[in-house]
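Take a look at this one; I'll ask things after.
Left out: one protein chain. Kept in place: all the others.
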Amino acid sequence: MSVEPRVLVFACTYCAYAAAETAGVSKLQYPPQIYIVRLPCSGMFKSYYVLKALRSGFDAVLWSGCHPPYDCHFINGNYKARVRATLLKAYLKQLGFEDERFRLEWIAAGEADRFALIAKEIVENATRLPKLRFIEYREVEVK
Amino acid sequence: MLVEIKPVTRIEGHLYAYIDIGEGGARVQLRAEGFRGFEKILIGRPIEEAPNIVPRICGVCPVAHHLASVKAVEAALGVEIPRASRMVREVMGLGGVAQSHLLQLGFLLYPDIEHGEEVRNIYSTQLFKMFIVLRKCVLRIVDISGGRHVHPFNAVPGGVLKLPLREDIDVMRTEAKNGLKILSELYGELRERIESFIESNTDVVYRRKSMAVLVGSKEIEFYDGMVKIIDDNNAELLFQPSRYMEFIVEEPIEYSYSKNVYITINGAKKIFRVGPLSRLTTLREIQHGVSGEFYKDFKAVLSKWPQHPLLYNLARLIEVAYCLEKIIEVLDELQNTPATPRAKTMVEEGEGIGIVEAPRGLLIHHYRCSGDGLITYANIITPTTMNIAAMEQDIKELVETLIERQLNNVEYIKKRVLYLIRSYDPCISCSTHTIHISPNSSS
Partner (left out) sequence: MTINIGIVSLAYCAGCEVAIASMERFCGLIGSGMVRIAYSTLLVDREELENVDILFVTGSIRTYEDIAIIKEASRKALKIVAFGSCACFGGIPGLANTIEREELLREIFSPLKPSTTNSRSKLTRFIVPLNTIVKIDYMVPGCPPPEPLIETLLDSLIYGKEFVLPKVSVCNECPLNRDDKKPLKKPRRKLLALNDIDINTCFLKQGILCMGPATLAGCKALCPSKGAPCIGCMGPLPNSKDQAADMIDALSIFYSVEPPEEILKAIPDPIGLLSMFTLPYSTIPYHRRVGGERIEKDVSRD
């Protein structure tokens, strides 16, 4: 059974993913619509992942990494993610996507409650958004 | 009787001609296809990107679009460009006109002169091979001054990116001189052929048309100047490009993706022609050089068949010579001009109009930009759009005359109509891209 809406979360392994783990261990509740992908660093989050996620049926995407300035394990991965997210947001806006579809948040390893809170918020927001629908290429041939 | 030409071949773009011949005369529809919507695409784009986007309207005359666009942007931002960069642009523009004319003469018209020979045989004739070599010379000039001959990129708001170095100038000059030499060898035979081609098609007399050209400091001005209108009663009118909206009106056509354009002069709406024929007809003389000699020949032909549309073909040949000579002249001047490539540009709100003479006639680009330098309004009027009404009228006259003389063989009519359309050298890709003027936008 699929749960709607679906939210894809990219989490860096050193901070945000650790926070999600801690949230689980300390039995903090967050919605089941969250799908987490764990990557080494927020500097590894590629813009393509967001486009692909939205295209393949996710309603919203969350990028979560370590707090700037000094938390990043790889020195400046979070800075890269930040510039990327800014550009990507503008790009998505031009394509007619709502602001809530894509979000970047900093979550430190200890902030389990913050992770749960943001997860709840983003799912709530996504529930209010209309379901994404894309016409496939072959449908264009139907007048 | 319905004569259908679908598609019209050996022209640029998708054009379908429908000629419905009935009791009351012929009804002609030229349907342009291949719509892309450039004026809408431009909206929201940074204004400095316009000169990169608009050349893609047309691959035969991209230089003209590039220059008209960059001029409009500069007018909107209020930039004065350094002299050297203006000269480079002039060279680019002249080269662009010459290469487009040579493409038309060589690839599009030449098979007609050779009476419909198989393409292979045409491509192996000596004359055609010389055409290719001549065109290559011109292409090299555009390559250096514009960056690339199809879709150039060298002109930017404020000037040009790269000024040609001394050795580049020498290369261009040599190419232009070589080109002139080849052209002089070609000229005699080609002129004779074109003249006899015209002569065999002068049994129909066409009505006089109004004309619009750019006038400036040179005999034939391509880059900058005022617009001059001469109507069919020889009334003249001169106006600044920025006032084009008062004199040039557009109307949509129900059956086509193009539009009809008219000029208004003394309150009357008139069909008009632009392009090489109008440019050379309104001209008094070319003072010196080879093109001056050629022009005398043209004058003689012109007095025999005034304003005959097939003269477009001969006019093109003369303009090629003129362009090459002017290129040499401008290059000589460029060599002694201080090498400042660009002036400073600022982002600001504004409105600008750029008019140049494209190979096929007047080309108008009109942009408005917001305070952050994004385009909010774009309007482009291309020469073919202006010519379409004249073409339809000429075809109507041609067909009606042919029918009157009992020459109502469909194949024959088709052939004659094609000759007529091709001599205008319409560029349909240019003419189909939403042309839009809203009624109260001229403030």
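We just call them A and B in the order they show up, numbering each chain from 1.
Quick note on the criterion: a contact is a pair of C-beta atoms (placed from the backbone, for glycine too) under 8 Å apart; a residue touches a chain by one contact, two chains touch by 3 or more.
All values derive from a computational prediction rather than experimental measurement.
Trainee: Of the residues B:Cys58, B:Leu105, B:Ile318 or B:Met386, which one touches the chain left out of the display?
Mentor: The missing chain is touched by B:Cys58.
Trainee: Considering the complete complex, identify which of B:Val3, B:Ala17, B:Met87 or B:Leu103 is in touch with the unshown chain.
Mentor: Final answer for the missing-chain contact: B:Leu103.
Trainee: If the missing chain were put back, which residues of chain A would it touch?
Mentor: Residues of chain A in touch with the missing chain: 46-48, 51-52, 54-55, 76, 79-88, 90-91, 94-97, 130, 132-135, 137-143.
Trainee: List the chain B residues touching the unshown chain?
Mentor: 6-14, 29, 31, 33-38, 40-41, 44-49, 52-53, 55-60, 62, 103, 107-108, 111, 116, 119-120, 123-124, 128-129, 132-133, 135-136, 139, 147-151, 153-154, 156-159, 161-162, 252, 254-257, 259, 342-347, 372-374, 429, 434-436, 438
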